[in-house]
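Removed: one protein chain of the complex. Kept in place: all other protein chains.
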Amino acid sequence: MTERFHDPAIHLQILSRPELLAPVRALVNTMAMHEGLDDLAACHLILAMDEALTNVIRHGYDGDPNGRIWISVRALLEGAGLQVVIEDRARTVDPDALQGRDLEDIRPGGLGMHLMRTLVDRFEHAPRTEGGMRVVLEKRATPHPAAAAT
Amino acid sequence: MTERFHDPAIHLQILSRPELLAPVRALVNTMAMHEGLDDLAACHLILAMDEALTNVIRHGYDGDPNGRIWISVRALLEGAGLQVVIEDRARTVDPDALQGRDLEDIRPGGLGMHLMRTLVDRFEHAPRTEGGMRVVLEKRATPHPAAAAT
Amino acid sequence: MQPGPTLEIAIDTSNGATILAPKGDVDMARSPLMRKAITESLQKKPTALVLDLSGVPYMDSSGLATMVEALQNARKGQTPLKLCGLTVRVKSILEIARLNTVFTIFENREQALQG
Partner (left out) sequence: MQPGPTLEIAIDTSNGATILAPKGDVDMARSPLMRKAITESLQKKPTALVLDLSGVPYMDSSGLATMVEALQNARKGQTPLKLCGLTVRVKSILEIARLNTVFTIFENREQALQG
C-alpha cells in the first residue's frame, strides 16, 4: 500500500474538542485545493473527515475533551487527490455494527456514517491493533479513475 | 511557565516544504480567530509563524524537502491569545547572530527577523538541547496587557 | 479564559416572520448555538421562520440534524420553516444527505418571505 502514496506531508495530534474541527478543516481544505481537488470535492473530503472526527469525539471518547486524535494527510501518488487517516485510542467498535440509518427515515442525527460512505472514493473503518479505531478517507480529483492500477 | 498555558490543543509535524505553509497558516488563522484575536492580529501571528517556518526551510534545512518541523499551538491562559512553538532538527545557530537588517536599507530580502520581532508580543529564538532550533511566538488579543502578572 | 465557540446570528423580523441569519460554519461546536436561536424564535410563534444561510460556508451533520429538528418542531407549532441563500457547498451537502426535497428552499430572503 505504501507505494501508492507520498510521505504523509502533515501529521497532526489534536485533543478531542469540537472547537478544533474548524482549524483542522481549514488545513485540509487548503491542502486539498493545492492537490487539485475542486471546491466541491474539497468540501466533501473535509465533511467526511469532520463526520469521522465528530464520531470519535462524541461516541469514541464520550465527550472527554482530553482524548487524543491523530490525523495524517498525504497526497495520492497516482493522479491528483488526498488521503486522510484518522486514528484514536478511544472505544474499539465493530465497524459492521456502525451502519447508520436509512436516509428515507427523516429524523435528526444518524447521518454521519452515510455521509462518509457517500462523500469519498475510499472509506475504511477498522479497529487498530493498539486499541481504538482507524478511519481512512481518500478523495480523488477525478473520482474512481479507470487508470488506478497503472 | 507551564501554568500560563492551556494544553497544546494541536501538535503538528510537517515536512520542510513551501507548499505546506498555506495549510498551516489556514489552521492557525482559524484557531487565532477562535481565541479572540481580531483579523489583523491573526494575520500578524500567521505572518510571524510563516517567516519562522520559511527560515527553517530555507536556511535551517537548506531547502531539503524532507526535514521535519514540529509546531504546537495552544491558547494563552490569561486573556485571549495564542502561542505557537516551532521546532526543528536543522542547523543550530546563535540567535544573537540573526539580527536581520536595518529597515532603512531598502533591498529585497532580509525582512524576516524584523517582522517576527515586530509582529508578536513575545518572540524567542533559541537552540534546543536535542539540536536544532526553537522559536516561540505569542500574540494577545489586547497587546501587552498590564494585567499579565495576575 | 478560553473564549467559547461563537456563532453570530442576525435576527430580523418582517410582517410577523422571523429571519435568522447565522454567519460562519455550522458544525458540532456551533450547531448548539443555532439550535438555541431556532428554539427561542419558534417559541415566539412567528408567522414563518426563515433561515437565511447565505453567511454559512459549511455545515456538517450536526447542523443538518439541527435543521431537521427545527422542521419537526416548526410543524408541531404549525409555523412554516423556510431556507434561503444556500451557498454552493451547503446546497451540495443538503443534496448528498437527500434533505433538499425535505425542506422548502428559496433563492433569497425576499422570495422566502413571499413564498
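In this document, chain identifiers A, B and C correspond to the written order of the chains, with residue numbering beginning at 1 in each.
Definition applied: a residue touches a chain if its C-beta (ideal position, glycine included) is under 8 Å from a C-beta of that chain, and two chains touch if they have at least 3 such contacts.
A quick note: this is a predicted structure, and the numbers were derived from the prediction, not measured.
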So which of B:8, B:36, B:112 or B:132 would be touching the chain we can't see?
B:112
Which residue, A:19, A:35 or A:121, contacts the hidden chain when the whole complex is considered?
A:35
Touching the missing chain, which residues of chain B?
18-19, 21-22, 25, 39-40, 43-44, 46-47, 50-51, 54, 57-58, 103, 106-109, 111-112, 114-115, 118-119
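The working rule: only the chains that are shown with their structure count from here on.
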Per mean C-alpha coordinates, the chain lying farthest from chain C is B
Whole-Å separation of chain centres (CA-atom averages), chain A against chain C
26
Per the C-alpha centroid definition, the whole-Å distance linking chain B and chain C comes out as 38
Where in chain B do residues touch at least two different other chains?
34
Send over the residues of chain C in touch with two or more other chains.
5
